[in-house]
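Our next item is subunit A:
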Amino acid sequence: MFRHGEKIKKLRKLFVSLLSLIFITGFAVTSNAKVLVVGQIAEPKSLDPSTVTAVNDFRIVMNIYDGLVRYTDGKLEVEPALAKSWDISSDGTVYTFNLRSGIKFHDGSSFNAEAVKFNFDRMLNKDHPYHNTGPFPLSFFFSAIKSVDVVNANTVKFTLNEPYAPFLSNLAYPTGLIVSPAGVKKHGKDFGRNPSGTGAFKFKEWKSNERVVVDKNSGYWDGKAGTDAVVFRPITDANTRVAEMLSGGIDMMVEVPPASLSKFGGSKFSIVEQAGPHVWFLILNAKEGPFANKKVRQAANYAINKQAIVNDVLEGTAAIAAGPTPPAFAWAYNNSLQPYPYDPAKAKALIKEAGVEGAKLTFYVTEGGSGMLDPVAMGTAIQADLKAVGFDVEIKTFEWNSFLGEVNPGLEGKADMAEMAWMTNDPDTLPFLALRTESWPDKGGFNSGYYSNPKVDDLLNRARSSTDQAERAKLYQEMQEIVQEDAPWVFVANWKQNAVTSNKVSNFSLQPSFLLLLKDVKKN
Partner candidate 1 sequence: MDILSANNLSKFYSKNKGLFNKQSINLRAVNNININLKAKESLGIVGESGCGKSTLAKMLAGLITPSSGEIKIQDKDINNYKKYELPNHIQYMFQDPISSLNPRKTIYQSLAAPLKYLRNLDEKEIEKEIKSIIKEVSLKEEFLNRFPHEFSGGQAQRIGIARVLLSKAKIIILDEPVSALDVSVQSQILNLLNDLQKKFELSYIVISHDLAVIEAICDRVMVMYFGDIVEKSDATELFQKPYHPYTNLLLKSVPKTNQKIKIQNLIETELPDPINPPEGCSFYSRCENKTEKCKDLNPEETIKENRKFKCFFPNN
Partner candidate 2 sequence: MINFLKLISRNKLALFGGILLVIIFVVSFLSPLLPLKDPDVIKTSDRFLLPFSEGYLLGTDHLGRDLLSRLLWGTRLSLLVGISAALISATIGSILGTIAGFYGNKTDNVIMRIIDVLMAFPYILLALAIVAVLGPGLFNAMIAVALVNIPFFARNIRGVTVTIANKEFIDAARLSGMSNFKIIIYEIFPNILPVIVVTISTTVGWMILETAGLSFLGLGSQPPQADLGSMLGEGRSSLIVNPHTSYVPGAMIFLIVIGVNLFGDGIRDALDPRLSKGELVKPQPVTQIKLNKNVKNNSSSFLSVQNLTTAFEFDNKLHLASKDVSFDIKKGECLGLIGESGSGKSVTALSITCLVASPPGVIVDGSVKFQGDDILKMNYEQIRELRGNKISYIFQDPLSTLHPLIKIGKQLEEAFIEHNHQKNKEATLKGKELLKLVQIPNIENVWNSYPHELSGGMRQRVSIAMALTNDPELIIADEPTTALDVTVQAQILSLLDTLRKERGLSVLFISHDFGVVSQICDRVIVMYGGQIVEEGKTENIMSKPRHPYTSQLMECVPHIGFGKRKLPTILGSPPSITYKKEIGCSFASRCLFKKDNCLNEDIKIVRKGDSEVRCLYPHE
């Protein structure tokens, strides 16, 4: 018995020392000064910019690749990038780009006009040998392109079917980033896992669910990056992401949950904010049910307390939306537009007028998704507001992809309202894809609520083909007024995107384009 007791004592000692060993190593982990760790909201789908659609993926690819043009720092205006300059034909259908010379892709191959042609042909031409490396869901951004021609090694000519105002802006979008043709030829379908561009960082490794690492591209044409490397860590759970940020596991995180912003108030962190072209709205089913009546749609706009949602639920990380176009598109925004005030009494009156008191509504809510902010909480708050004016709202929640599968084909026969949010690069995109009669779901658009106003259709078509920005602005502003009055949506919020960085990080700013540019960021 005694001998046995001694054995236990020895074991205990061993155990204690083992434990302390483990904990001591824990304190030894310190961060490397020159590596920036970014907390991402999800695992990227691919690092082939032509194939991805999520902002989360854009945040990485923007740092690996360059486009012909890019957005000016802090603005939504286009400036030269891989193209030094360009000419636009007077009818607005031919764009000729003069390319920078001597630029190499990370894999060593050269960037030239052939590479540009390869990129767009791959996306647009079904017979291109590498078209099968797609699908390219956003290729319709460039559907106006008739042909891409190599004039000489440093000159490339785009011919469009018709004048298309957002063309340059779309080129600056991640879908327009230029990938290495040699890389695509080498890796084929797996190019997305072995990306090669001309950007400030070059791809180093991608470990599933762990990290994507990019190294400084020391030969970058536009000056060297401020850090040796950037690590993108996918941390899907917002809470864990916040915890990692607090404990120093990451240097920077984007899309900070509003509720946890208060944790980052001290001097150890800094919060960066930037409004961007984002609008969060409710699609109302204008084809059938109570919302077929304009008065009821307006009533919904009056009934919802946007102030409470924006200030409380979203902790001030968003502003009230007045109409379909976000104020971030300053030149196209109608400043005279006033948001629908919170007026439940008026809402009730309108509902009574329309004779749909106590109607039962089905409301599609998503659990989360690109730009959706805090959709369940917002949906619940909206449900409560509508209940207050006499609507019986039943919420159905869906995971993001199922949600899109339900909503994009149209709400007819299924729901009366659905949440939605868009982040775009041009004032044209959202209304053109989601408000025109021609963009009803059965015609291949995203007008899931079946809104139709010939006047709006006309305004949008004209704005798109004009190359004069002042004229476009006028058309868009008129459109906004009509749409606000027609209320096909409930206009809820414009997001101010945010990010938190540790105090070691400097020279960081968010872009209104929602893209994450890390080249100039330094870490001390």
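Quick note on selection: all candidates are chains of the complex that A comes from, given by their letters.
Convention: a contact is a pair of C-beta atoms (placed from the backbone, for glycine too) under 8 Å apart; a residue touches a chain by one contact, two chains touch by 3 or more; residues count from 1.
Model, not experiment: these values are computed from the prediction.
Chemist: Contact as defined above, complex as supplied: which of the candidates 1 or 2 touches subunit A?
Modeler: 2
Chemist: For subunit A, which residues count as touching candidate 2 in their complex?
Modeler: 1, 238-239, 242-243, 246, 257, 259-260, 262-263, 305, 308-309, 311-313, 365, 367, 374, 376-377, 379-381, 383-385, 387, 394-399, 402
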